[in-house]
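Excluded from the complex is one protein chain; the other protein chains are retained at their positions.
Chain naming follows the written order as A, B and C, and within any one chain the residues start at number 1.
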Amino acid sequence: MHKGRLEAFSDGVLAIIITIMVLEIKVPHGHDFAALKPLLPVVLSYILSFVYVGIYWNNHHMMLTSINRISGNVLWANLHLLFWLSLIPFVTGWMGENEFAPATLALYGFVLLMNALAYFVLQRQIIAADGPDSVLAHALGKDLKGKLSPLLYCLGIAASFVNSWVAGAFYVFVALIWLVPDRRIARMLKAGEQH
Amino acid sequence: MHKGRLEAFSDGVLAIIITIMVLEIKVPHGHDFAALKPLLPVVLSYILSFVYVGIYWNNHHMMLTSINRISGNVLWANLHLLFWLSLIPFVTGWMGENEFAPATLALYGFVLLMNALAYFVLQRQIIAADGPDSVLAHALGKDLKGKLSPLLYCLGIAASFVNSWVAGAFYVFVALIWLVPDRRIARMLKAGEQH
Amino acid sequence: MHKGRLEAFSDGVLAIIITIMVLEIKVPHGHDFAALKPLLPVVLSYILSFVYVGIYWNNHHMMLTSINRISGNVLWANLHLLFWLSLIPFVTGWMGENEFAPATLALYGFVLLMNALAYFVLQRQIIAADGPDSVLAHALGKDLKGKLSPLLYCLGIAASFVNSWVAGAFYVFVALIWLVPDRRIARMLKAGEQH
Partner (left out) sequence: MHKGRLEAFSDGVLAIIITIMVLEIKVPHGHDFAALKPLLPVVLSYILSFVYVGIYWNNHHMMLTSINRISGNVLWANLHLLFWLSLIPFVTGWMGENEFAPATLALYGFVLLMNALAYFVLQRQIIAADGPDSVLAHALGKDLKGKLSPLLYCLGIAASFVNSWVAGAFYVFVALIWLVPDRRIARMLKAGEQH
């Protein structure tokens, strides 16, 4: 089974997700700069979610570059990830329009958490399909970032009900630790180019 | 005639269909969890339709992997299938917003039925274009699932006017029997790799 | 200059155009079949426009299959065609929501006319880029359908102000004569496979 269409379909869905989020930034009725002010939380939410979807696209790209074989389970694990990613525009809009109210921050964190878990499941399925000598398996190693993120999301969810700024800081922090592209895979791929 | 652009165009349309459905989950005005409660039927409808579009993408993918030649008829049979798939967001939205009212459940089943028939027609056209020794033709065999599904959709449509839960159960059941990827084609492809 | 990204970008835009049209079919507030009745003109408009965009995709596909070289002019002629195609969802929605009122039918015909002219310009640019021995140039021959269509659109626009049914009939008729895929190119391509 070729990975070409899996990549094409995922690229399509991710491109649409990242773009329809902008539709939540509704054109205001006023025509001066003051009319833009209420949009600030919506725009901030959009930026954070744009970065998250960008991170997922980037890592998805790297992960699939490193593999050769996919299976039926990989197809479904990928669709499962796309499902949770597809909910990002909704939770982003809800959070932005309600100026980071506790429940909206918590739901945002929950969807991020589910995305992280879905990504983890996809990773496992890819490694299983690719065989025990999978470049990906070696590249991941202990996968510290992958294990730390869900924990940080949980802390963010809990913090949502105490202090919006702290919750937001957790979500921004996870984005920052992932913004660094996954050099582990890049390094392993380079090392593995002995053919 | 190459199948590349047919796959690319279908991937594009399917990616958009699966993603714009999420736009039906309108951001609620309230900012607490109670505001999410009325969204439950909309979200459940979204999940079911997401799974259906995922199944179609999966099977479409498998079916086209197994063939070599396409014809003008295949292009149009494919567009016909995409037409019925494109109505899924509409019927999903109508069903979800009206909490599975009888008419909305019946129309949902009708669109699923038309999709099944359009898929069947596409299959026939592909086999006709691919020649009598088509791997696909052998792989399908008696195509039990393909013949059973329309029947189950009809039962679901009839049940819509009697009991919403029974109708819903029919639609969920068909999704479940298709969630298993089409191992028949995979098996035949593997067996056919003698060149 | 490779045609790959031109095809990919056009596929993307066409896939979105054909799919966002369905967003004009707004989910009705009622939950019985009677609530669907006012949607009939919207759905009929959608079907006609779906077929038109499908025809453009099909012919665009065939036309680009037959060529090897593209130029900067081809890129812009293609974007010009995509511009007019992108207006189809708007005129479809306006026509459907106003139950085929004269002005809406005339504007629909005007956009179809501009699409036909843009397609003609693209064809000329492709032939110019591909050289005098272009397969496409031979395949087109007198291009009867291509010359007849603008005339029929003009008649449809004129008829819009007299009788809606006659205008609609013109637009449906043009779609029907194009539904037949462009066998001329297919034939020439087959004949040209002497390498």
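Structural remarks
Operating definition for what follows: a contact is a pair of C-beta atoms (placed from the backbone, for glycine too) under 8 Å apart; a residue touches a chain by one contact, two chains touch by 3 or more.
Note that the coordinates shown come from a computational prediction; the quantities given were computed from them, not determined experimentally.
Across the entire complex, the residue among C:Leu75, C:Ala158 or C:Val172 in touch with the chain not shown is C:Leu75.
Considering the full assembly, A:Leu14 is the residue among A:Leu14, A:Val91, A:Ala116 or A:Leu140 that touches the omitted chain. Within the full complex, the residue among C:Ile20, C:Ile47 or C:Val121 touching the omitted chain is C:Ile20.
Touching the omitted chain from subunit C are residues 1-2, 5, 8-9, 12-13, 15-17, 20, 23-24, 72, 75-76, 79, 82-83, 86-87, 89-90, 93-94, 97-98, 101, 103-104, 107.
Against the chain not displayed here, subunit A makes contact via residues 7-8, 11-12, 14-16, 18-20, 22-23, 25, 27-28, 31-33, 35-36, 47, 50, 54, 57-58, 61, 65, 179, 181, 183, 186.
Basically, only the chains that are shown with their structure count from here on.
Centre-to-centre, using mean CA coordinates, subunit A is 26 Å away from subunit B. Rounded to whole angstrom, the centroid-to-centroid distance between subunit A and subunit C, based on C-alpha atoms, equals 37 Å.
Along subunit C, residues 12 each make contact with two or more other chains.
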